[in-house]
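For reference, the structure I am asking about is given below.
Missing here is one protein chain; the remaining ones are kept as they sit in the complex.
Then we have chain A:
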């Protein structure tokens, strides 16, 4: 029975998106409860899953009652979603979730900078909030009254052309397209 399933994966039309190893690459951290004395059995189970074998739930029940976790390696052809929908989303998933845009961000006066993933933000508000947690200052939001003072800072960025611009003037996607790095400058410089 086991051998059957493994062999048939080559014969049926499986697209690469259902390859279990792809799923393993995006695993989350483990959060399962400790298993009493069943560690060996559990490893066997993971191996079974990776081979795409079908395991009945009674088998699961017998081995351990705790939830399956760590690398969620999917059984073959699961979840039951049509391949058209599946491949449409895999492209998007690569765009939005797995891609990242880490850029450097410095604050004036502090020599050590930080790195920030811009794709993890969904807009300017989110960006300012994240930065506020990273640096000890108040950043004036784009559009707020420009206060020329050394107590406040504003966010600027270097664009593709090498110019330093104030963050917030252009639509978010356009900003993502052009930004190379960020700098928190004193408000009285602007």
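Basically, a contact is a pair of C-beta atoms (placed from the backbone, for glycine too) under 8 Å apart; a residue touches a chain by one contact, two chains touch by 3 or more; residues count from 1.
By our rule, contacts and distances are computed from a predicted model.
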| item | value |
| --- | --- |
| Omitted chain (choose from "maleylacetoacetate isomerase", "Protein auxin signaling f-box 2", "Transmembrane and coiled-coil domain-containing protein 6 isoform X2" or "Putative G patch domain-containing protein") - UniProt protein name | "Protein auxin signaling f-box 2" |
| Where the unshown chain meets chain A, residue by residue | 1, 3-5, 7-8, 11-15, 17-18, 22-23, 26-28, 54-58, 60-61, 65-68, 71-72, 74-75, 77-86, 88-89, 91-93, 95-97, 122-123, 171-174, 177 |
